[in-house]
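For this depiction, one protein chain was excluded, whereas all remaining protein chains were kept in their positions.
First chain written, first letter: the chains are A, B and C, and each begins at residue 1.
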Amino acid sequence: MNTIDKLAEQFSKLPGIGPRQAKRFVYFLLKKDDAFLKGLSENILKLKQDINTCESCYQFFQDKTKTSAKKCEICRDSTRDETVLMVVGKDADMENIEKNHIYNGKYFILGGYLPIMSNDASWVRSDKLFEIVKQRKDELKEVILALSLNPEGENTIYHVTRTLKPLTDKYPIKVSTLGKGLSTGTELEYSDDDTLKNALKNRS
Amino acid sequence: MNTIDKLAEQFSKLPGIGPRQAKRFVYFLLKKDDAFLKGLSENILKLKQDINTCESCYQFFQDKTKTSAKKCEICRDSTRDETVLMVVGKDADMENIEKNHIYNGKYFILGGYLPIMSNDASWVRSDKLFEIVKQRKDELKEVILALSLNPEGENTIYHVTRTLKPLTDKYPIKVSTLGKGLSTGTELEYSDDDTLKNALKNRS
Amino acid sequence: MNTIDKLAEQFSKLPGIGPRQAKRFVYFLLKKDDAFLKGLSENILKLKQDINTCESCYQFFQDKTKTSAKKCEICRDSTRDETVLMVVGKDADMENIEKNHIYNGKYFILGGYLPIMSNDASWVRSDKLFEIVKQRKDELKEVILALSLNPEGENTIYHVTRTLKPLTDKYPIKVSTLGKGLSTGTELEYSDDDTLKNALKNRS
Partner (left out) sequence: MNTIDKLAEQFSKLPGIGPRQAKRFVYFLLKKDDAFLKGLSENILKLKQDINTCESCYQFFQDKTKTSAKKCEICRDSTRDETVLMVVGKDADMENIEKNHIYNGKYFILGGYLPIMSNDASWVRSDKLFEIVKQRKDELKEVILALSLNPEGENTIYHVTRTLKPLTDKYPIKVSTLGKGLSTGTELEYSDDDTLKNALKNRS
């Protein structure tokens, strides 16, 4: 197999990329200047060296302070609200929240959702979340489970709530979930029953 | 113009139907038996005779009691909750709510939404709504504005709230709107800022 | 069942129309003036009375000469090229060809295509086509089978060619099919093998 085909095969592993588009990536690169290919190649190679996982929130971050920081910028920010912790599924969720400047607490990245037919939570960091909440039991008043509204999200909420129960039973820490109802563009005529139930229940 | 073209022109006025599909309807009818065409023709002709508009909620209904009923079945149902009134844009919205058995009060069909660049509310029945609320001021505790979450819906909420103000200022009648937040399938990563703000604000 | 639901049920039989859009048609009609409903109803009722099937080409047409014409305008047009006959599946195909003024002969509407798993040609007028070709055997030089390029079209071409064989063997009448190759917008990179084979074979 020649390099075009080998590289196309690797590109086809990228999320959402099939063999045709992977090939198109390779032909595109063949027309780019050497500097671009060198830069792309280098960044891929040093990606995992440059990027750490924060020991508090498990977000991916790059240590710019050069002091071998083990915590990301948000977790080191003492001006953040210590009374609340927002749990999300992945970095992209946290970035979307941060982008909108609507929350001033800290985060915890679960790393994934729990599939509905499974109790295998091995790649969901609920144990580490337990540790973080335990560490912060004196300041924390609320843990917000900010998960997507779908079966895996609901299953994960159930699992995480249960995992935290020993702490939330013992200490005055509330576990909350995001409000449900109409989202932008929702039309009454086409809404499913859960959306209508929630919208009606949560009216104000 | 022959009858094929005349009928196609009429069909092309139906919502979402262009000239091609309108023609296809005509060719379809040309292959149906006479009984079908007769039945279709009759139902169209007697549609507005058979169907009344309820004088209370303005829903379209068919008087099956043969007593020249001026009110629809829901409005005549004394077992319904009289303390709450749900205002919707059109019959299809009300049907979707009814289908889900999540509300036991009565309705009011506004007839449409108020376009955002307009104060022309001539085809939105806010005056008649005022009358109905005034009539029911003794039992009514809440008027729920169950409108779609889009600019026209928001504009209509503003307009209707303002129209009802003389009554809601004077009497203990609350005007509420449907809860906002995550709807079925909403993913955190892709949510727009309004949805995130609402979901966070309305958490529990 | 009330008239709204009865009419929606009838509308849902129209090609491409589901229960939701059918309901939307009814609510649309409820807001139209009586004149529109009356006109629509009448045209549906008299559709099959006004529209005849041409005894030569089986096209739907309306007799405007009021002489109980049995032939449509095209079939009565003596200026048309009598040496060629174009066979199509349905009226809409013929209309698309006529619209483009690229053909000056007469037509024959088969009424449908022959499904591939079936030899049931009962609703495909191949027998009547045989009669027409036989009638015109002295002037006709070519019968063009202008059918869509899909399995049913190919199956119908095979069936019709076989049906006409007794005549085309005996008389100098050629049976031709439309040219195949690249159609508007076809991209070489994505073309399927049949298109490529045909395009290459039919190059000039």
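Here is the rule we go by: a contact is a pair of C-beta atoms (placed from the backbone, for glycine too) under 8 Å apart; a residue touches a chain by one contact, two chains touch by 3 or more.
Model, not experiment: these values are computed from the prediction.
When the full complex is taken into account, the listed residue touching the unshown chain is C:Y103, out of C:F36, C:Y103, C:F130 or C:Y171. By the touch criterion stated above, the residues of subunit C touching the omitted chain are 88-90, 92-93, 96-97, 99-100, 102-103, 144, 146-150, 176-204. Contacts to the hidden chain, counted on subunit A, fall at residues 2-4, 6-7, 10, 13-16, 21, 23-30, 34, 36-48, 50-51, 60-62, 64, 90-92.
In the analysis below, only the chains that are shown with their structure count from here on.
Contacts between chains trace an open chain of neighbours here, each touching only the next in line. The chain occupying the central position, as judged from C-alpha centroids, is B.
The mean-CA centres of subunit A and subunit C are about 56 angstrom from one another, to the nearest whole unit. Annotation for subunit B: residues touching 2 or more other chains are 90, 92.
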